[in-house]
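Structure record follows, encoded as structure tokens.
One protein chain is absent from this view; the other protein chains keep their places.
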Amino acid sequence: MAVTYRSAAGDVPAVRGVSLEVAEGEALGLAGESGSGKSTLAMALLRLLPKSARVTGEILLDGEDVLRMNWGRLRAVRWASASVVFQGAQHALNPVRRVGEQIAEPLLVHGMATQAEARTRVAGLLEQVGLPAWRARSYPHELSGGQRQRVMIAMALACSPRLIIADEPTTALDVMIQAQVLTLVRSLIADRGIGLIMISHDLSVLAATCDRLAVMYAGRVVEAGPAREVFTGARHPYGRALAEAFPTVGDPSSRMAPRGLGGDPPDPMRLPGGCSFHPRCPAALPSCAWRQVELWPADGVAGDPAGHAAGSTQARHTAACVHVLPEPERSEPERTGPGTPEPGMPEAGMPEAGMPEAEEAGPEAAGGQEVPNAPSAANASGAPDAADIPDDPGAPDARPAKESA
Amino acid sequence: MTLLEARDLHVQFASRGRRARAVDGVNLTVGEGEIVALVGESGCGKTTLARTLLGLERPASGTVLYGGAPLAYSTRALKAYRREVQLVPQDPTGSLNPRHTVYEAVAEGPRIHGLRDERERVASALSRAGLRPPERFFPVYPHELSGGQRQRVVIAGALALDPRVLVADEPVASLDASVRGEILSLLLRLRAELGLSALVVTHDLGLAWNIADRVAVMYLGRIVESGPVEQVLSAPSHPYTQALLSVLPDSPAPIVLGGEPPDPTRIPGGCRFHPRCHVLASGKAAEAGVDGLCRSQPLEILPSSTELRAACHYARARQPQL
């Protein structure tokens, strides 16, 4: 999927070819800094973007393409099948209406309940999110930040959606309330088999809540895989920087040594060529300036290009970094990229700090010439129309990712 | 050598007709070249305490001392104090006037104080804050900068006055994870290069672990535990600190305290933490024979000390030196 904003200054690519899927009862964490396209992506899933945004690709919700739905169907889907928990709970609630009315609103709008039914339902929902039923009569300003966030979650749950998209649900909250809300979210997904897409810039929060993680940078997924694996053993330098940004208290190596990432997020209008992360990358190779690497297995298991192309990427740990590629690929200069590669790129003596495991990436990789760009995975190019990857929340057959070749 | 000190500080507000004791007796010192983290949940009074130390609020009782002398609240004395103690605010975007260029934003302090060599001051402040070459940033407007760069501009604005203490209120809370480390490293470097002291107000214990020498944990207007970061964060004595640490994403056994942080207009009797205390609820306090004390006997205000101190009956029953 790709999203491009049209602005006065030209087209701004915000999401550039991303494929994700979420199954029933699964939580997917979407990490990245502001401007990485993570919120745009999430809003695009329900077509909540402004008119200036052009979305291409496919967004499949239970097998149905959201982009082709008519307006009425879309409205029905927005609450009943998938709903959103927004960032600032204090602004997303109407200050002059009781929270109970606001929770009941989608039920009444979609004709799913009568007034009386809605009232009982609201009481039940509030109980589920850990608030007493009488709170339905409160106004938003009478609630604390954590309680408001719970109300937001209750609203999202009102129509029993199959998918919840939570955009920075805990960013403005204290640690203690954050813990309460996260515990609540975790138990809700587990109990009700809801799919969750959670967006945050705090990888540690995502790792603790989600099953799988996808790290976005400059509109692309640069690393994805099982949450713990990505958090503790990130292979993409950007993923690693994000994971290290929030230290483990008690870890002597982070004491008096805050770690971060130099430089600034790239301007989506002027993305650097090659790997868009290379200007900030501590482990960049000269070839990174023109060579763009696709997601590649990074779990240390034999890197099998065939398996990759067949699309088991969703379950496996993958990273889009040259250091993840098997050795022969790594030093091979890009041939199809823009511009003429300098001949005789230095091959030996590359800085390979922290990347020794890459050696394990199997001998069979030698078979695939130009593999880094060749796999016909649908997200192979920045061109918007090349990406048509389903996002299949809850579809029973979602697991075997069907990336159309 | 103590630079900034709060002595038995009380700050009160009128809140919906009731009296809120936002800061309810605090002793705290920041030594020369020392970084102290003040942690606690929102509503615990940590921001009020920071504002009082900056002279933005007046204490109901108690004193703010700078360099051993009590802070005077005359316009002239406060203006002189501003050159010594500066603020790094939470939200760099809101803290920069969108109509002012970077140069104007950083030059604001020197202009107010009528300092000479304005241009050199601004240039050196910007480069000390890590914006190099400074001249390139002079004509830039805040909206053209990234969040991290804006925070650097704000820090440069404070540095242009050559202060000796920075009071940073959640300096990285509104910044991206990737920028966070950069700004924290900057604070550490400023301490190393300029000998700057800092009081960092935050709810983020990881931040304290990253840069602070000492940490003070605040609950409902009081400091409940304080001491060197390694001791407090590796082996917390106060149940509240234990709970805060336990809910960090990596922790094995989270102790999620129920409810919201209680109301500073209604501070409970006895130990102010006892209604939410898991040690009391689990009966461990009763085993140690202090449950009665917890419910009825208020703890005295912790003295300012560089040693580990905790205001908890249970902890003291086991470690009397607290």
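Letters are used for the chains, namely A and B, taken in the order the chains are written, and counting of residues starts over at 1 for each.
Here, contacts are C-beta pairs under 8 Å (C-beta built on N, C-alpha and C of every residue); 3 or more make two chains touch, one makes a residue touch a chain.
We take it that contacts and distances are computed from a predicted model.
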Among "ABC transporter permease", "Carbon-monoxide dehydrogenase small subunit", "Phenylalanine--tRNA ligase alpha subunit" or "Sarcosine oxidase subunit delta", go ahead and choose the protein name stored in UniProt for the chain not displayed.
-> "ABC transporter permease"
Report, in label order, the displayed chains that the undisplayed chain touches.
-> B
Pick from B:Q12, B:T29, B:T52 or B:Q86: which residue touches the chain that isn't shown?
-> B:Q86
Hey, which of B:S15, B:N97, B:S305 or B:Q319 is the one touching the hidden chain?
-> B:N97
If the hidden chain were put back, which of B:P139, B:G269, B:G283 or B:P303 would touch it?
-> B:P139
Hidden partner sits against chain B at residues 54, 56, 75, 78-79, 82-83, 86-87, 89-91, 94-97, 99, 101, 108-109, 112-113, 139, 141, 154, 157-158, 161
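Going forward, only the chains that are shown with their structure count from here on.
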Chain centre separation in whole Å, for chain B relative to chain A (CA means) = 33
Of all residues in chain B, those that touch chain A in their complex = 41-42, 146-149, 176-185, 188, 203-206, 209-211, 229-230, 233-234, 243-245, 247-250, 254, 256-257, 260-261
Sites on chain A touched by chain B in the complex | 33-34, 144-147, 174-180, 183, 201-205, 207-208, 238, 241-242, 244-251, 254-262, 264-265
